[in-house]
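Only a single protein chain was left out; the remaining protein chains are all shown in position.
Labels run A, B and C following the written order; every chain starts at residue 1.
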């Protein structure tokens, strides 16, 4: 669960590897022998025979930051024995986010408020937009705002400028109703580290104007989807989705109004999970240990 | 609301027409002057200027069945003045359903139970299937069961046989997980009178094996959709939809298990609304006065 | 639906009276004869024989504000014939709200955003608090903030001061996590015009610390309730409720975090409905024509 707790000395271990007997025993013994106390542990296996095993362990270890390098070295040996992909992260090392927006403020505002409320334990280090409109919103929270105009002619240059702004300063990118398609060039700098909020229940209504599409189709529920950005538009691994009931009484503007509320909470959940290292990507799907 | 009430002398009037001032006044005066008491009235307008107006009125009129022909005659005059499409139905004239199934019983069982519970105020006059498996289920409720085998070669003959079975005996057809595509030939006999339950949140995952599609895409909610059957597969007007949350822990079989529960309640709601004359079709969408 | 539309010349009529034949006919004829076009109409009857009838009509009438006095005069005659309680309001006359808060900002912020987003068509004319903490939040939107400290000794004086501040300047009072019990003295100035958000699914967990109560009872869903304030604590007519699923993993702080999200949307819906004249009170219950 997300509420920020005392994160001093708290570490998180994310593992995926071929399933076989003994993984949990080995990992828990490793931590136990080094004096770590397991606070929370989640596992999932796609299939105990020949499947893939996923694990997230949250542990407390006094003096963790001093011992980090040593832990990494020793865990590497265990990891190669089990053929693991893994990463260890310190809760005290708060993730740094860049939030990309266009003209609509609701998704950005939600993140700012969840940060203020202590729900989102991250640093929002900059807001980048292709329009100047939300400069004031960023300023009101003391966050640097960068206006990087984009048009078909300058797209490549614009993305280079964006990357120059975030390089080494940002751990994750959040597209908070950023109305531009990001190119594979940009994505390659942050593989599975860019989260987008799409304003439909994917895979229904991918692409543009999903609320108009939903209205035209006459659906009885509308939704929103948070997903990792990949080269194929609106087709990356889904992190979270939610819906609300609508009826024939709702026009397109009504759907947008309702939809914005769904977008806000779906994006907030996804970003909170991401910065707490709760998400593992497997193929084009996600394992979320929420 | 749906619970079966004393339906003696209860009538329902369904109207759609170009919107303009005075429709409600004219209809309510018409009923008032004939001694009818309006029990419930719903309206909807797509746009007060130049849009389409929809209305459902539930009224009580002592001796309604004797006065029906007379009412119809007089209302016709009013209707042509406002250029209305309309129908009047008597609640006491219970609708007769044919339920089409294949091998899975859950959707049929749900309808049988809702009938027994008094929620579904209809006569289920026959069950038709392309497989013999559910003969016993139908028999247990004393409902005639017709086995009409279908294969690619005999499809047209089979549909003719089905139509011969239901003609003049059935008011609505319910496809309760009937795993055959019905042809435009069949549909033409029951336009917007055939309700299907599709096991996905349409328009996502139309066509075959929606649970496998949903599993492969990694969605976080699965759903079901009840819709009228039209010539284009899974593309008819949507009547009702619902969803439930799933996670990475759910395999395809789990999705089916959860999904069946959603199918049951979505189909039941749609059929209950249909037999209570609560649905109007407009273009490829529905107005549901639930 | 709520999205702010062109409200010029738009009126709303709210009616309750003993049910009997002819009400809808009379009201719709009244409006029709004066050139008004019914945009939307909702009715409800607790029982067609001897029950109470409720009606909300949204209509457009060119030059409405000039004709208002005249309309009121003439409708009075009709109203007394049917023994109606009624009120007519002009959509162009935006309602003025005072928002009462204590230290927590989430409910206030939500209302401010929904106002900015165009969802809440009201004027928030002042924020009143028993603590100084949220002065900055109000200031950031240019809203006057009044700090009225309250302690057991000065409660009566404090409420007099509050009433002096809002008298003739405010149409409705919203308690947005205002952590003080308002007395019957205060309530008598705004009968059924004070909306409170209670942080539980009432009637479960009335009174103090509902999240602690919910945690101790081990419920699997937590909720929030928006209701009119009456003399009996947390017992006034319920306007709206919603819930979210929780599990054994959630501590009290987690419940608060989740709960705040529910409070935000439940309160926003209730206030939006209130300022759009969608709510009728009947006994200790509400009719909501949403």
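Assume a contact is a pair of C-beta atoms (placed from the backbone, for glycine too) under 8 Å apart; a residue touches a chain by one contact, two chains touch by 3 or more.
What you are looking at is a predicted structure, and each value in this text was computed from that prediction instead of being measured.
S.K.: One chain is left out of this view; which of C:101, C:176 or C:288 touches it in the full complex?
M.R.: Among C:101, C:176 or C:288, only C:288 touches the chain that is not shown.
S.K.: Write down which of C:10, C:78, C:163 or C:204 is the residue touching the left-out chain.
M.R.: C:204
S.K.: For chain B, enumerate the residues touching the unshown chain of the complex.
M.R.: 1-3, 105-106, 109, 113, 116-117, 119, 140, 249-251, 253-254, 256-257, 260-261, 265
S.K.: Using the touch rule from the top, list residues of chain A that touch the missing partner.
M.R.: 21-22, 24-25, 28-29, 31-32, 35-45, 48, 60, 245
S.K.: Residues on chain C that touch the omitted chain in the whole complex?
M.R.: 44, 201-205, 217-221, 223, 237-243, 247-249, 284-288
Definition applied: only the chains that are shown with their structure count from here on.
S.K.: Just the number, please: Cα centre separation of chain A and chain C in whole Å.
M.R.: So the centre of chain A lies 37 Å away from the centre of chain C.
S.K.: Just give me the whole-number Å value for how far the CA centre of chain A lies from that of chain B.
M.R.: 42
S.K.: Multi-chain contacts only, two chains or more: what residues does chain A have there?
M.R.: 249 - these are the residues of chain A that touch more than one other chain.
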